[in-house]
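Removed from the display is one protein chain of the complex; every other protein chain stays in position.
Each chain carries a letter (A and B) given by its place in the written order, and its residues are counted from 1.
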Amino acid sequence: METPLFTYPFSIGLMFIVSFLLVVTCIWLAALSKSDRKLILKKIPGPASLKAIGETFMEALLHRKIFRKNPVLGYMHTSLAFGWFLLIVVGHLEAAVHYHTFSFPLWKSIFFRYAEPAPATGFAGHFFATSMDFLLLLILSGVGLAYYKRFNSRAFGMKKTTQLKVGDRIALTALWLIFPLRLIAEGVSAGLHRNGSFLTQPTGNLLAAILPLPLLEKPVWWAYSCALGVFFVAMPVSRYMHIPVEVLLIFLRRYGVRSQKHVNGYTRVQVFSCSRCGICLDSCQMNHANIRNTQSVYVLKQIRGRRLSDEQLFNCLLCGRCQKDCPVGIDLNDIRITQRIESTAEYNSTYDYLKNGPSPQADVVYFAGCMTHLTPSIKKSMQKLLNYAQVNYWFMDEHKAPCCGRPLIQAGQLEAAQKLIANNRDKIMQSGARTLVVSCPICYKVFSEDYKLPNVRVMHHAEYLLELVNQGLLPVHNSPKRVVYHDPCELGRGSGIYDQPRQLLGQYVELITMKHEKEDAFCCGGSLSNIKISMQERDRIRDHVLEEFQQYRPDQVVTACPLCKKTFTKGTEVEVRDLAEIVWESVSQQIIAAQPPVKQLEPEEVPS
Amino acid sequence: MSKPKKVITIGGGVAGTEVSSLLAELGYDVTLIEKNSQTGGKLNGWSHLFPTGRPAAQVAEFLQHKVQRNSFKTICQTDVSQVVFGNGSFLVKTSGDERLPADAVVISTGFDIFDATRKEEYGYSVYENVITSVDLENRLKAGAPITTAAGNKPCRIAFIHCVGSRDEKCGNHHCSKVCCVTGVKQATELAKQLPQAEIFCFYMDLRMFGLPYESMYREAQEKYNIQFIRGRLSEAAENADGTLQIKAEDTLSGRPLKMQVDLVVLLVGMVPGKNTAHMADLFELQREPNGFLQTEDPHLFKNRSSRKGVFLAGTCTGPMTVDETLDHARSAALDIHHYLQNK
């Protein structure tokens, strides 16, 4: 058979998208650092490739993560992605079995029912015909759900769905038409040639009863081919670009490529991997302040279109809740910070006034952090605890010290932050200390990730106090109080520290388990990462969080961050405490209990 | 004459006792409900009143005399638990299970003192030598010499104005009005008691609104050498010897300032009382954005609430001095009298 004319839209579209993908992949790979490219070349022959294939199968086709988040939404994605994938594979096998070879023109497998009008024969023939109809049915159920979701997203447990732009509309329309058109085209052929199976044959019979099929056969196959062609051509300007790019992302990630603090090929790959599923919209607490255009999905879209405004870029708490929920696993926080770095690169500070004097020698350096100076209760508790445990420590920022640099990084001022980091790093290294204890998760994040302090353990006081308690250096008195523990963003999602604070706290009080905690914990709303938000909007976000706490009727709200503490204190009558205060309270009870006071410490350390 | 009309007063502070006495004197059947064990309110804790320096006890005694002379019913240690609205009348149920009918109700539940622990950076209840103006007033009243926590004479004392007032971070947009002059009064009292001590007042704006108050301010500068620094305290830190390091900007010279002091006094502001909020809920009354009860008209009907028959007296409507509270209570009595006469 000659290649029918109607297959051309499909073939052209396919050739276009394949060559387009090849070109952009090359561009993106070229925009990676040399070390990244070396890493990829080294890892391609290894197990990482197999794992990437496995992950592609699980995530890009089966959409396991979406399933976990929302089974109905997961089914929709799986039926479309995996169904279509199988339709291509099984269709190919069907043609291969039929022609007894793998070398046949591609169009013959895609338009098989047209190419081979003879009814299926034999076990293999029937098996394939039935399978293909089943797969088509599977996909159509997914398409049906997609129609339904577009008009009623709440049924999917999603409060919001993304807004579409022109490219998306074209691609979406094409995608929605592809499978119904395939059903009609195969149905028409089945009606004419009786080559259908359980789905297409009845469809064909039905159509035959009401329509003049011979006239229609060519046009419906044209329509099907056009829908495919349009979809392929529209793909690069639509969100469906994520389908192929997500696979590339999975491979790169498996090869060990990571986000950098500047825009590179990996950033582009991540940006194009966003499927705009809208799951991040529901995770975002900015909704509570009625801010609805700064969520990750919109920011990625604007980055693609190179239309990102500062108002959108900087109006984000960087709490990381969206990143945790992103089914594609895009490093949303890193991408946003990278964009901030680029957008503010022109005006970094030099801080040439910073000087370095000699540091006192100590075993432990204690860095309270700027915010902790506004929560003296935390600071005082830490000083007393360190004294009680007779730790040889140096309180580095007791009187003056530069900020840790994290707030600058959050604002995109990376180069400026490096200046502060260098100054503080020198001081810490000079002290000869082997442990750095910090009271603020914001500081903790930058000290542990960006400072590069060889042979120095960086610890948040939650970890350090737990260690002291476990060593028996701090007596434990438990109280019958019921408390909720609030995970600070930078300590929890930011640094993965969920268990140590709970282990510590659990020794003193009864810990209530909340619905939103650990990875799902809310941000208090006070985050320094958001440069644009107003105080009133922050309050609304905070109040929403406090409402959840209130449901559990806690005696205290405990956290491990001075900023969270300050934020919550403003909004509630319930006592808000830091872990260090809880530990000190317990130790001071011990001191009162043991008469006369067991003290080799200075007089001012005796609590009244 | 028919049976006297019934009035219930809720809250037995300065405003509540005064309005009750006056209404009883006018022949109404008054019942005063007070949540504490005795009437008199916060006045009982004050030492001396500005601008005269008269002992607060004298004023309290005057009010108490009137209460006794007019012998109306007072129910102490009791809260209002429920209100039933009738046709132009009320039925008030108390925590003591009493059911009291009323033709008019006066709300005089007053204010609460701002909880200074909410401004943690100032170190109240963290550092022993940070006290509030209320603590100081109580100590002055007790007649004890003012010392640091360690029992020493303070050599340098800092008064911090606007603690919990004009502070949106604490949710309080309003000026508490009386703290500026209270600060001047207390600083003067301390200067008299501790003539060697250096005393500083850190203020944002000094609001000496009453006629004699400006003279008090002048006297504080002239006679007692009290120094006024225009700058808001940002934070306090404790030194090893228990003294405090405070930080502010001396905004007039445009430079950051730090100072070591022995005692910090926080001039805490007035916030709407918890009970006031509770009454607003029970009686379904409108409140101002700052939480105080809304009056029917801010010029003409300052004693009427948003509900007919419910009257307001005193600081439940906003910050007032003791004198203003008395005036407000008296005008309430007259307004209620008119209302009940024409009912």
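Keep in mind that, in the parts below, a residue touches a chain if its C-beta (ideal position, glycine included) is under 8 Å from a C-beta of that chain, and two chains touch if they have at least 3 such contacts.
Here is the rule we use: contacts and distances are computed from a predicted model.
Hidden from the displayed complex is a chain whose UniProt protein name, among "4Fe-4S dicluster domain-containing protein", "Cell division protein FtsX", "TIGR04222 domain-containing membrane protein" or "Phosphate transport system permease protein", is "4Fe-4S dicluster domain-containing protein".
Of the options B:E18, B:E34, B:D103 or B:E121, the residue whose C-beta touches the omitted chain is B:E121. Between the chain not shown and the residues A:F314, A:F447, A:F522 or A:F549, the one that touches is A:F314.
Across A:L420, A:V469, A:L505 or A:I591, the single residue that touches the chain missing here is A:L420. For the chain left out of this panel, the touching residue among B:V14, B:C162, B:V268 or B:V322 is B:C162.
Against the chain not displayed here, subunit A makes contact via residues 310-311, 314, 344, 346-347, 349-351, 353-354, 370-371, 373-374, 399-400, 402-403, 405, 407-408, 411, 413, 420, 528, 531-536, 563, 566.
Touch with the hidden chain on the side of subunit B covers residues 121, 162, 166-169, 204-205, 230-235, 247-251, 254-257.
Criterion: only the chains that are shown with their structure count from here on.
Within the complex, the subunit B residues that touch subunit A are 118, 120-121, 123, 126-128, 149, 168-171, 235-238, 240-242.
On the side of subunit A, the complex with subunit B involves touching residues 373-377, 379-380, 535, 565-566, 569-570, 602, 604, 608.
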